[in-house]
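So the structure is just underneath, and the comments pick up after that.
Only one protein chain is missing from this complex, and each of the others stays in its spot.
Chain IDs A and B follow the sequence of writing; residue 1 opens each chain.
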Amino acid sequence: MSAIEREVLDQAARSGRPPQADVAQLKTYYHQMLAIRRMEEALAKAYALRKFGGFLHLYIGQEAVAVGALATLRPDDYVIATYREHAHAYAKGMSARSIIAELYGKETGCSKGLGGSMHLFDASRNFLGGYGIVGGHVPIATGTAFASKYRGDGRVTLCFFGDGSVAQGAFHEGVALAALWRLPVVFICENNLYSMGTPLYRSLSVADVSQKALGYGIARDRFDGDDVVRVRERVAEAVRRARNENMPTLIEIITYRFRGHSMSDAGLYRTKEEVDEWKKRDPISTGRELLTRAKVDEKEILEIEEKVRLEIEDAVKFAEESPELAYERLAEFTYKE
Amino acid sequence: MATILDMPQLSDTMKIGVLRKWRKNEGDKVSPGEVLAEVETDKATMDFEAFDEGVLLKRLVADGASMPVGTPIAIIGKAGEDFAALVEQANARTAGGAGKPAAAAKPEPPKPATPAPAKAAPAPAAAPAKTAPAPRPAPAPRAAAPAPAAPAGKVLASPLARKLATDLGVDLRTVQGTGPGGRIVERDVKSAAEGGQSGQNGASQADWHAAEEAPSSRGTASAPPVSADAPLPAQLVPDRRAEARPAAAPPAGDVVKPLSMMRRTIATRLLEAKSTIPHFYLTTDVDMDAAMEFREQVAQVHGAKLSVNDLVLKACALALRRIPEANASFTEEAIIEHARVDIGMAVAIEDGLITPVIRDADKKTIGQIAAEAREMAKRARDRKLRPEEYTGATFSVSNLGMLGIRDFAAIINPPEGAILAVGAVRKEPVVKNDKIVVGQRMSITLSCDHRVIDGALGAKVLQAIVGILEKPISLAF
Partner (left out) sequence: MRTVAYREALNEALAEEMEKDDRIFLMGEEVGHYDGAYKVSKGLLKRFGEKRVIDTPIAEGGFVGVGIGAAMVGLRPVIELMTWNFSLVAADQLINNAAKIRQMSGGQFTLPVVFRGPGGSAHMLAAQHSQSTEALWSHIPGLKVVMPANPKDAKGLLKSAIRDDNPIVFIEGEVLYADQGEIPDGEYTIPLGVGEVKRQGKDITIIGWSKMVKIALAAADELAAQGIEVEVVDPRTIRPLDEELIVESVKKTGRCLIIEEGWPFNGVGAEIAYRVGRRCFDDLDAPVERITGADMPMPYNHHLEQQCIPDVPRAVAAVKKLLYLE
């Protein structure tokens, strides 16, 4: 076990009282996490069958982070994320149809097929997009938080990024300005231990990403991301701080992607044993266990799973059958008249 | 229901996959996420996981097979299912262009992957056969620009100067350029059109503005048409180029006539035509009795005067309409069969000749042709034709009959494919119904561009013209 993993597990063990949630919430979280998992499995299958091309960065293994974090938000709050953003989009209320159709490049996709996997957007749900340049979206999050404070609209911005972003200048400039101007934003680093194929200890001078908050004088938190309820509780604290005190927080959530960085990644930089170890803490199984422990009937759980299956099946069919945008219309998206 | 499993796309750039090693045997149960096989992509060896629940019924390729993405590699279904038909289907797909499995463990891909049908680019609609230039060559530039085949050096001129030369009817080959490297520029053309050769490098400010004040071609509406054969003013006579190249002193008593613009044009064009077009000639006689009778009747009935030439023009137009292959031009890329039949008629004028064009002559009545020919000939002699009125014919007629010439051969006016030379109508003894009577005969000679018109085709055209003139009823319509 590497030093980082030990650190992660220690941290997880230290995290406070057992998180609390009611049964209805648990069911919602399980539904969302499972739908995200099934959606991405369907996307991986479609990709292999060449229904679409490009890059496909799967979130499989990290579902509890997006679902738990977004469970703390009001519908009008802002969320902005990276190119691994299918889950955040779904958790923000976007339909599997609009997401899968976007990856299929169809006009019915959330971005009309112009953005694809890495650029899901939904203005009506204040989902401000997925971005393909590592760290480049962090200052935008500072900007939306600036706008919230400027208008006094009480909204909070959640900004997701990976551990790879922490090495980028844009990350530091974005966090520094948010700290300086005391803006309502929560920076969430999803530390899945590898920036592409490079383990954290080879890309960062400290093992703890959350320490970066110290330099900017903002609050920080660091915890394990396999339990959706824990994620929700800890992020809620930061969201409260942002909304009520106009204070940003840098949160580091330790998580793990079961798949490669993208579809073409064979994952040779980590061992099968390591992956298998993490799979034992699959947030989906954890979420299911939470339901069982909360005495939810197995039949009810199966019902959720069947509902999810139909939802994703329908979304794939919808995407398959949807039309593509005509080339003649493309120009109107470059400039607003 | 059993389904065929294809070689998956496991990277954004993957075209071929090598099935390194099957991890499931035929008959094994598989469930989503279980590794079916190891597949080597262009980037790495990856685990190929099953998408669906089922049994691996058939492995269609062996370990080491290299397969394009999208070709069948296995069949998955329920235990005990009959999948023979699917195997056949898969084999057909593999054989049918999706690439064949390479010999085991061969690293090199056998063939590029065939795109999936869904992504295959739609076959382009059969493009219309490309004829290189536009069917009807633009008339104006042809008159001025050098022919591509001409061995003479390329004329250097600015685009504006070229346009202006066309508008003003100036032959650029007769203009001395004063721009860099002898480039003909706007002021040179204006100067030439006015009759002066600018000829001076580094013209003075005064020259520059004088040129600017010349009638502008850009306001086309107001620009007065100037034909190529505009009379040349006297100041041109001491040609600066003559000064540059010391000419042999002419013998005493000879008259030196400087070349007019028209003579220059005639000289270059005819030389070009005669030296670059493989001419051949076909001659025949026409029995003109009926045609002369027809002409007489029209005069009596309609009071309209038709010339023999009018009849010939119309006959040629009808013949070309019937035999469109002869209404054609040769270009380096293609033979162009013209849609329209535009007949040029050579008109002798002072100091040269010019060929006004009867457009759509095949569609005009003999009366219209006669009127138009007369009017154009008059304007030709008055030098009032606009350039577009004497360029762009598809066929020409040259008639020297009125000057008593019995027969002759004319030089083709490129890019036309042929020209008809018409001799005089002459009375001579002929045999009709086994009797010697006085008949009227006319010799005609067709000059053909052999690159466009072969002997037999030329003969066919000539026969058609003869037929029409000898049975002139069709001339009436």
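Please note the rule applied: a residue touches a chain if its C-beta (ideal position, glycine included) is under 8 Å from a C-beta of that chain, and two chains touch if they have at least 3 such contacts.
What you see is a predicted model; the values in this text were computed from it and never measured.
> Quick one: say which of A:Gly68, A:Gly109 or A:Pro184 touches the chain that got left out.
The missing chain is touched by A:Gly109.
> Can you say which of B:Gly80, B:Pro159 or B:Gly253 touches the chain missing from this structure?
Per the contact definition at the top, the residue touching the missing chain is B:Pro159.
> Which is it among A:Gly54, A:Gly154 or A:Gly169 that touches the chain not included here?
Of the candidates A:Gly54, A:Gly154 or A:Gly169, A:Gly169 is in touch with the missing chain.
> From the list A:Gly129, A:Pro184, A:Pro248 or A:Gly287, pick the residue that touches the absent chain.
Within the whole complex, the residue contacting the unshown chain is A:Gly129.
> If the hidden chain were put back, which residues of chain B would touch it?
Contact residues on chain B toward the absent chain are 158-163, 178-180, 185-187, 202-203, 205, 208-209, 212, 218.
> Contacts of chain A with the missing chain: which residues?
Touching the missing chain: residues 78, 80, 109-115, 119, 121-123, 126, 128-129, 131-133, 136-148, 150-151, 169-170, 173-174, 176-177, 180, 332-336.
Keep this in mind: only the chains that are shown with their structure count from here on.
> Suppose each chain is reduced to the average of its Cα coordinates; what separation in Å results between chain A and chain B?
Each chain reduced to its C-alpha mean, chain A and chain B end up 63 Å apart.
> Could you list, by residue number, the parts of chain B that touch chain A in their complex?
Listed in rising order, the residues are 6, 8-14, 32, 41, 43-46, 48, 51, 69-70, 116, 119.
> If you look only at chain A, which of its residues touch chain B in the complex?
Interface residues on the chain A side: 41, 44-45, 47-50, 53-55, 260, 262-266, 268.
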